[in-house]
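Of the protein chains in this complex, one is absent; all others appear in place.
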Amino acid sequence: MGSFRGHALPGSFIFFTGAWWTAKCILKYACKKHKRTSYLGCKALFQRIEILEGIILICMALTGMTGEQFVPAGPHLVLYDHKEGQWVQLLSWHHFTMYFFFGLLGVMNILCFTISSLPTSLTKLMLSNAFFVEAFIFYNHTHGREMLDIFLHQLLVLVTFLAGLVAFVELFTRTNVIVELLRTSLVLLQGSWLWQIGFVLYPPSGGPAWDPNDHDNIMFLTICFCWHYALTFIVIGVIYAFVTWLVTSRLRRFCPSEVGLLKTADREQESEEEMRF
Amino acid sequence: MGSFRGHALPGSFIFFTGAWWTAKCILKYACKKHKRTSYLGCKALFQRIEILEGIILICMALTGMTGEQFVPAGPHLVLYDHKEGQWVQLLSWHHFTMYFFFGLLGVMNILCFTISSLPTSLTKLMLSNAFFVEAFIFYNHTHGREMLDIFLHQLLVLVTFLAGLVAFVELFTRTNVIVELLRTSLVLLQGSWLWQIGFVLYPPSGGPAWDPNDHDNIMFLTICFCWHYALTFIVIGVIYAFVTWLVTSRLRRFCPSEVGLLKTADREQESEEEMRF
Amino acid sequence: MGSFRGHALPGSFIFFTGAWWTAKCILKYACKKHKRTSYLGCKALFQRIEILEGIILICMALTGMTGEQFVPAGPHLVLYDHKEGQWVQLLSWHHFTMYFFFGLLGVMNILCFTISSLPTSLTKLMLSNAFFVEAFIFYNHTHGREMLDIFLHQLLVLVTFLAGLVAFVELFTRTNVIVELLRTSLVLLQGSWLWQIGFVLYPPSGGPAWDPNDHDNIMFLTICFCWHYALTFIVIGVIYAFVTWLVTSRLRRFCPSEVGLLKTADREQESEEEMRF
Partner (left out) sequence: MGSFRGHALPGSFIFFTGAWWTAKCILKYACKKHKRTSYLGCKALFQRIEILEGIILICMALTGMTGEQFVPAGPHLVLYDHKEGQWVQLLSWHHFTMYFFFGLLGVMNILCFTISSLPTSLTKLMLSNAFFVEAFIFYNHTHGREMLDIFLHQLLVLVTFLAGLVAFVELFTRTNVIVELLRTSLVLLQGSWLWQIGFVLYPPSGGPAWDPNDHDNIMFLTICFCWHYALTFIVIGVIYAFVTWLVTSRLRRFCPSEVGLLKTADREQESEEEMRF
């Protein structure tokens, strides 16, 4: 993974997963609001989507795992070189383990939505575990590297840990769109931050890497991290607008009279909620 | 911001925001208690207040952002000086980013209270984010400074982080006046502590700054921080007394007979609550 | 406070406060179980007890505050010696500030149970604040001391912080006897640990203090801390047995026929609870 592409590829993967989760979460929220019309169709649809998601996650994890193992410089499934008396390519094995846990998440997704006796919150638990394991591995990943490299990975650990924490908290609260969006915003941030790491450590322009001992670089990356975070909110806002427009327009096409009714109902419900303020 | 005024101005701004939030929160609590009389009027009023608050927050954030950029020693929107090969005035950019997130909070305040389909707890999330971002930036803000300076800013990070944490916890609990007051007390503390930082690092009397390596100064500032915190309780107590008096007297003026009834009802409700003790 | 007595006195005070809170909490639990008979009398009684507790807390805090200020070596209300250009007896001012916050707790106790419009959970908030302030001050209290001294105070900070945390968590949960007992067990532990600190740093037998640089002492104090904690459970068990016996026997004296009925009712309720297991 010690290359620009090695950071940009998983970064893109995580970013699009985050964007997809955001869309799914907003879609569910919007469907719930328009419950009376399209809900029953949604239910079966979402179940199939979850299983599909599981399959995609497993495919991605398998790709990542084989990629880490069988690139030319990879360990080729050898863990310990008995001749040399040393471990083989432990950093690749680290990435391999991370992918493995995301694969487990995919397996659990499929199991929970096909076997009806399993509680569906098991997927939340596995998601939280996958993030915690990732944070734990990245935390022990940067021994002996430069200050700048360590700082970049520490921020990655921070955002991964927070994503795991939010997923863990979701185990205990009833479904809450705000908390789910917070989690997906952290996943988006993780994806875009991997791109940033690639840009800083392996500039794709071919120019020299940033000075790893200049503290000003760290000062800049601190605010750069915050800007990335602000960006994720814009991404979420765009997805929100798009999904809401989609749900509303699709409803209008099929049952235009009902939308007017729903809007009134929504506003009533909303005003009830605000009563509680 | 490296001056007394540079700490006192944001300090005053944050202190008054905190005082206003305290007043609003107590007003809501008092209105809720007298629900049967003035509640419906309150609801529309509070919605307008929230939008107004959003506008004021945006104005303040814009002022802060332009101020940081266009003061004589500011970066004038230049981030990287290609000639010198170094970053320009990163500390100003730090402050700029903090103001930006408070501006986002203002935008979200306006959006949530005008677009009815957005959940109002989004403002809580943005508030919590704004505090966390502030804590994160201040945490990476004091590299290479003196011990006293670092200690002062660490306490600021502590109080900002706690304010963000309490705002985050509020996402999960039903409205609870105690928790809201705890949050506003931390905001007040943050404002008054910024004044204290100004006094210690840039004495307005023109005298010499405090000895940054004398550990006794840190010992004193530890308890000074606690006294500031005790002060915020007195401020909250005064606001509480004032707001309660206002609500009661205003009610008495319009419908004196009803107040007697309400008081009896209050006491009954209270005694029911104590039954649970 | 640099003496055996200076640690044993506040230790005893905190231990007895903890024991009293344990007894009160178990008494409430027992009264609640026997709700149908003696509850209404209890309610008014507990309100008076809270006010009395507030008065006692204020007296204790005032005693502590004046004691810290006006002992021969105390600061006599002088904070800064302008002649010498140095702070006066900051450690005494630290203790003074801690006592002050416990005094605030007493004031809040009285206010909340006399003014009916104040929510009673304010006392919980003040309690949690008092513990957090104490933990914060002790954390910044031991600069430049020996390893053993620092370790002893770190454990004190730990237990105080945990007591504050549990009191804070209580703000969000409905009354739960287990959590209250956990808090009181931590208060008891804090009290008995202050005794231990006195014994280690200022042996009352007049013998030499423990070797502050022998790491074995720290290894021993680690388990000693756990034994103190086990001790608090025994104390709580004894108080539990005593209070339960008191409530039952007092009930038996006044209305012996009813006790039999209650026991049956209890068992039924219990079995219902276990149904949920």
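Residue numbering begins at 1 within each chain, and the chains themselves are lettered A, B and C in the order written.
We take it that a residue touches a chain if its C-beta (ideal position, glycine included) is under 8 Å from a C-beta of that chain, and two chains touch if they have at least 3 such contacts.
What you are looking at is a predicted structure, and each value in this text was computed from that prediction instead of being measured.
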{"item": "Touched by the hidden chain, restricted to displayed chains", "value": "A, C"}
{"item": "Among C:Leu9, C:Ala23, C:Leu91 or C:Leu182, the residue in touch with the chain that has been omitted", "value": "C:Leu182"}
{"item": "Omitted-chain contact residue, chosen from A:Leu77, A:Leu90 or A:Met147", "value": "A:Leu90"}
{"item": "Touching residue (missing chain; options A:Ile26, A:Leu57, A:Val133 or A:Ile218)", "value": "A:Val133"}
{"item": "Sole residue of C:Phe46, C:Trp87 or C:Tyr229 that reaches the chain not shown, by the stated touch rule", "value": "C:Tyr229"}
{"item": "For subunit C, residues in touch with the removed chain", "value": "33, 169, 173, 176-179, 181-182, 215-220, 222-223, 225-227, 229-230, 233, 244, 266-267, 270-271, 273-277"}
{"item": "Footprint left on subunit A by the chain that the document does not show", "value": "28, 43, 46-47, 79, 86-87, 90-91, 93-94, 97, 100-101, 104, 116-117, 119-122, 124-125, 129, 133, 136-137, 140-141, 143-144, 171-172, 174-175"}
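One rule holds in what follows: only the chains that are shown with their structure count from here on.
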{"item": "Longest centre-to-centre distance from subunit C, chain (CA-based)", "value": "A"}
{"item": "Proportion of interface numbers common to subunit A and subunit B (over half same, under half different)", "value": "different"}
{"item": "Inter-chain centre distance, subunit A versus subunit B - centres from mean C-alpha coordinates, in Å", "value": "31"}
{"item": "Between subunit C and subunit A, distance of the C-alpha-averaged centres to the nearest whole Å", "value": "44"}
{"item": "Residues of subunit C whose C-beta touches two or more other chains", "value": "none"}
